[in-house]
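Each remark here refers to the structure printed beneath this line.
Part of the complex only, each chain left as placed.
Note that the chains are named A and B in the order they appear, and that numbering of residues resets to 1 at the start of each chain.
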Amino acid sequence: MRLLLLNPNTTEALTERMASVARGIAAETTVIDAITAPRGLPYIATRAEAVIGGAIALEMLADLSAPYDAVIMAAFGDPALNAARELLSVPVVGLAEASILTACMLGRRFSIVTFSANLAPWFEECVAANGMGGRLASLRVARQAFSDIDLVQAEMTAALVEAATLAAREDGAEVIILGGAPLAGLARRVAPLLPVPVIDSVEAATRMAETLALLKPRKAEIGSFRLPDGKPTVGLPAALASLLGGGG
Amino acid sequence: MRLLLLNPNTTEALTERMASVARGIAAETTVIDAITAPRGLPYIATRAEAVIGGAIALEMLADLSAPYDAVIMAAFGDPALNAARELLSVPVVGLAEASILTACMLGRRFSIVTFSANLAPWFEECVAANGMGGRLASLRVARQAFSDIDLVQAEMTAALVEAATLAAREDGAEVIILGGAPLAGLARRVAPLLPVPVIDSVEAATRMAETLALLKPRKAEIGSFRLPDGKPTVGLPAALASLLGGGG
């Protein structure tokens, strides 16, 4: 099986970190290719940035030359997730959605713990868009600054553990989701320090992508996830224009 | 007062039609500038197209040289509406949101009547995202094809009236919203044919834009609609890069 991990951010180090976590949990026979946005933002954190990063992600998908069995949209918040599902014939999973669905099997209510207050509203809208607002215990932000997106784990682990512990003890969270691509790989390290299960979003998404690939669901022929009707476009990159034009 | 009507689609004729309707209801002292997407799709109809058109709309906003008192995101479905609200200091309204809110003052439940089945899921998600799912009586699509996006009104008026009448008589709609930019200007013509009030989305949005401009709400300093922190970007158009970089 061949999976694509698509980082819609421009930070290569994040891509490497996520690919490494994904490969660590994937089946031995699963090959995971990881690509990084060639342009855009170092780290998507707002709705505006998600729109821009999402559009770039669609261009990246249009540019693919090799086929994949499934795609991981590797940014927590899942930019352009449903858009990608329209355009592709293979399953697409998002870090946030995969984490939320996994959490539902481990407890009644989950909290998302993250590293920047900027991300909280976007993540909250993401939970609501999944129809899961009723199972969100809280959204907690670690109380500590970080100097660089790639140093989040190095600098903030203690603060994240503290926030997760408060979510479990005070907010009624029965599961913790570590939200944000920079936290990939942290869950296993902090699990022994927390009183409830903790989910790594890249691990969850990788397994969900493998699962959907194995189920080999057919591309919808009707409904909102069928291939959009082809349309002429103006001024878009050639591959994307071709995909939207019915060339996909 | 100076309003911007931004059409994220590339169809100039639609822009003209909407601008004309907007100018027809705006105060005499209101100046309305209308701009058309320089690239993208002739008519956004799916989630993927909304992501692409939304990103282009943000570029168009970054490119503005003159200040406006408010902006109308002139596509029903409201691509990048909240994203634009983050980036701008003046109010931004969307056709769908403005119509939905207006409908709430004229009846308990409303139906959206539109001209293409492709649009229905996107519009339905738009209602839900506004937290208004409980007041949606139905989403009805006129049963007739159209040959060109600019001929929708010419070819489909009877079918739209029929769908709206069914929405009122069978689905319990107490208000009708004509959904989709190509329907701008149609409401006043068909109002006498319908048993309940009918809303023109461009009229509603124009008035809402004027209203917000008059209220002169301050730009949020905190919360998810404050200006995002400036960030370095890679490979984005210069004006957009400047806006995201804190130059806005």
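Keep in mind that, in the parts below, a contact is a pair of C-beta atoms (placed from the backbone, for glycine too) under 8 Å apart; a residue touches a chain by one contact, two chains touch by 3 or more.
The structure displayed is predicted, hence computed values, not measured ones.
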item: Whole-assembly copy number, given 2 chains displayed; value: 6
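Heads up, the rule we're going with is that only the chains that are shown with their structure count from here on.
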item: Rotation, 0 to 180 degrees and nearest 5, that superposes subunit A on copy subunit B via CA atoms; value: 180
item: Distance between the centres, which are taken as Cα means, of subunit B and subunit A, whole angstrom; value: 29
item: Subunit B contact footprint on subunit A (complex, rising order); value: 10, 38-43, 45-52, 54-56, 58, 79-80, 82-84, 86-87, 118, 120-122, 129, 223-224, 228-229, 231-236, 240, 244
